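Only a single protein chain was left out; the remaining protein chains are all shown in position.
Labels run A and B following the written order; every chain starts at residue 1.
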Amino acid sequence: MANQNATHGESHVAHHFVDSEQQLDSSKLGMWLFLVTEVLFFGGLFVAYIVYRAWNPELFYMSAKELSTTLGAINTVVLIGSSLTIALAVRAAQLNQRALLSRYLIVTILLACVFLVIKYFEYTSKFAVGILPGEFYTYEGIDHPGAPIFFSIYYMMTGLHGLHVIIGIGLMVYLVVKARAGTYTAAYYTPVEVTALYWHLVDLIWIFLFPLLYLIE
Amino acid sequence: MAAASKDLKIREFPVEENPTEHYLNAGKGLKSWLFTVDHKRIGLMYLASIILFFFVGGMLALALRIELWEPARTFMDADTYNRVFTLHGAIMVFLFIIPSIPAALGNFFLPMMLGAKDVAFPRLNLLSFWIYSIGALFTLYSIAYGGVDTGWTFYTPYSTSTGTAVISMTLGVFIMGFSSILTGINFIVTIHKMRAPGQTWGKLPLFLWSLYATSIIQVLATPNLAITFLLLILESTLGVGIFDPALGGDPVLYQHFFWFYSHPAVYIMIVPAFGIISEVISTFSKKTIFGYWLIALSSLAIAFIGFLVWGHHMFVSGQSELSTVIFSFLTFFVGIPTGIKILNWIATMYKGSIDLKTPMIYALMFLFLFSIGGFTGIMLGALSVNVHLHDTYYVVAHFHYVMMGGTVFAFLAGIHYWWPKMTGKMYNELWAKIASVILFIGFNVTFLPQFVMGSQGMPRRYYSYIEQFQTLHQTSTVGSWILGVGFIIVGIYLAISLFSKNNRASSNPWGARALEWMTTSPPAHHNFNHTPVVLHNPYDFHKPISEFRLGIDGSDGHHSSEDVSTPKEVGDKV
Partner (left out) sequence: MSGHHIISLKYLLGAATALVVLTIITVGASFIEIPRPFDLIVALSLAFGKATVVAAIFMGLIWDKKINTMALLFSLLFFIIMIGITLLDTLYRDVPFWIYS
């Protein structure tokens, strides 16, 4: 470890890379491959969704009515906004605008928190009437023998998505701390770039969750 | 594609024999191992861990075979038996065979074969080892907590109602899945972005093609295992009911989820073995590999087809008749790329100067055993035959021929092939040959009778059996002891070779042509002290070996400030 980077002009290029171009390209490909695993990870839940929806179309139409389209739509717009701000944060890093970089990151974090707060109110209003996952389901408003299955899938999909939002917030807080310390420059902003990719994926998943869970008429 | 630019001077870099400084003495103490980012040391730590778990799993297997000596109880009760075979399966699959070749030998040799200094993400590589260790701890905790009695497949609804340590066990496997994913991502990126100047895709060693195919499967299939076990854990803790008919769920869906990972996973286990066999057979036949592109691309074809056939594990599960027919049909396609490989290996040996060193002996045994495993697999893929043979010892014998006769024998070939490079020491060739023969005999005595038993209707996983099977069971048990003796001999002579003084290995004892042989044994801390340049295919045995030791003149391999622009021009390959 001792002799790494010793004679390098660009200090952020690790010893086994030729230059920063190769390093950034590698990191981005690595992140994209990770996103592939994320897509297939959520994919399992989408498969469950499709299988059960094909079996119980009526149940899904009835259950989706319990969810608030307004709150879902607001959250969609919030996430789109956060995707825009983190893309702007990457741009700021590329243009060496350090103050702007941390400001955009903070706005993104705030938007992510708004998303979670709205999600919290949605969850608690469902819990209050006994719409809980699986065997704890006690709600009687839906007259269907398989009634719990829609909300089990709903909670797992949105719960897993929410977990990704929380992880994203953690990553961005780390980025803000580092950005304040002046770590990221136009020559080195790989962590910002790959975190942004991750965050866009969180947005992408929600883009599919919203019509599939909230907008079934 | 890179072409060496005109103003670059390429020259031969002779390899130093008996180096005084290498990766093994580059740092001292436990910390220099546990927190290393050197892919070679991480590879060795993986190797040590998987050998440990192979030992544990092997001991469990011996216990199972002893218990089956008598038709009823021999020395353990039925509940213990269930736990022991579950642990044998889970440990061998998740802790030994999936990480075996890629994480141990792959980690060690992938960057070296590319002429790179390390994998693309060295710290992620270390993290992957630690995640594997944490997952292994969960498994050990499950054993201490009383074990699991579901079989390694954890089928619902039994797994959500048994009350044994299913949650901690599946959580352990869930965690190890991340380790597998990170290794896969690391390998794909490294192969894409870090090949030596001049090393085009057509000059990639076939071991790397097989690791590339394996990594693709790891990246695409493993997330599905994660979600499957997450759902299983949520099912047993929160009762989400996704696999529970009482709550509107469907237990067969669990099997779809599970096998969507676990069938491609058998190719995670076997495809790297194909890579080792390609290297070994070409090297010890001293002949250009026959059908380079066919072998390379058939690995990718196997990886792809492997995703289409998972339902052949579910022929009697109650899935629709339509899907059983389609799955059976698609299953036969796996035989095509596999057959292509076998044909190419045999054609490579044809008229070659075959040198029967230990790795080559193991490779030949692989061809024999894997072919039996493959052909019986074709039989099991046939729908009507499968219904008769489903869940019998025939299936057990089939996958042991593929997994043990295939992967473990190829793994042994790989260990013996690369042992001098990894350790700088040579093992005792005579004892190695003796052990290989003992293993081969022991393996066949153990598993051939199981084909017979299975076709006569002996079900797998049963604690007791009718007396007509006793002779066959006892033969199989004796075979397992022969296997045990064989592995003990391997362990002893490899350990002795480490501590002997007069057995320093040369840098290229087999006269191979791939890049990992063009550096010292054991390799330097950063693999090469120059930037290697590749002109030829790694199997061009008709070309002088000096043309395989080329490097950029004046480069010290660290790209220090004065030469950082020169490799950049050449390094534009990506």
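A few notes on this one:
Convention: a contact is a pair of C-beta atoms (placed from the backbone, for glycine too) under 8 Å apart; a residue touches a chain by one contact, two chains touch by 3 or more.
This is a predicted model, so every value here is computed, not measured.
Within the whole complex, the absent chain has one touching residue among A:V47, A:M62, A:L100 or A:C113, and that is A:V47.
Note on the undisplayed chain: of the listed residues B:T74, B:Q319 or B:S506, the one touching it is B:Q319. Set against the missing chain, the residues B:K117, B:H256 or B:H526 yield one that touches it, B:H256. Of the residues in chain A, those that touch the hidden partner chain are 21, 24-25, 28-29, 32-33, 35-36, 39-40, 43-44, 46-47, 50-51, 54-55, 57, 69, 73, 76-77, 80-81, 83-84, 87-88, 90-91, 94-95, 196-197, 200, 203-204, 207-208, 210-212, 215-217. The set of chain B residues touching the chain not shown comprises 192, 220, 224, 250, 252-253, 256, 260, 307-308, 310-311, 318-327.
By our rule, only the chains that are shown with their structure count from here on.
Chain A and chain B, compared by their mean Cα positions, are separated by 34 Å. Per the touch definition, chain B reaches chain A in the complex via residues 37, 111, 116-122, 124, 181, 184-186, 188-189, 192-194, 219-224, 226-228, 231, 234-235, 238-242, 244, 247-250, 253, 256-257, 526, 558-561, 564, 567-568, 571, 574.
Put simply, chain A touches chain B in their complex at residues 1, 3, 7-9, 14-19, 22, 25-27, 29-30, 33-34, 36-38, 40-45, 47-48, 51-52, 56, 133-137, 145-149, 152-153, 155-156.
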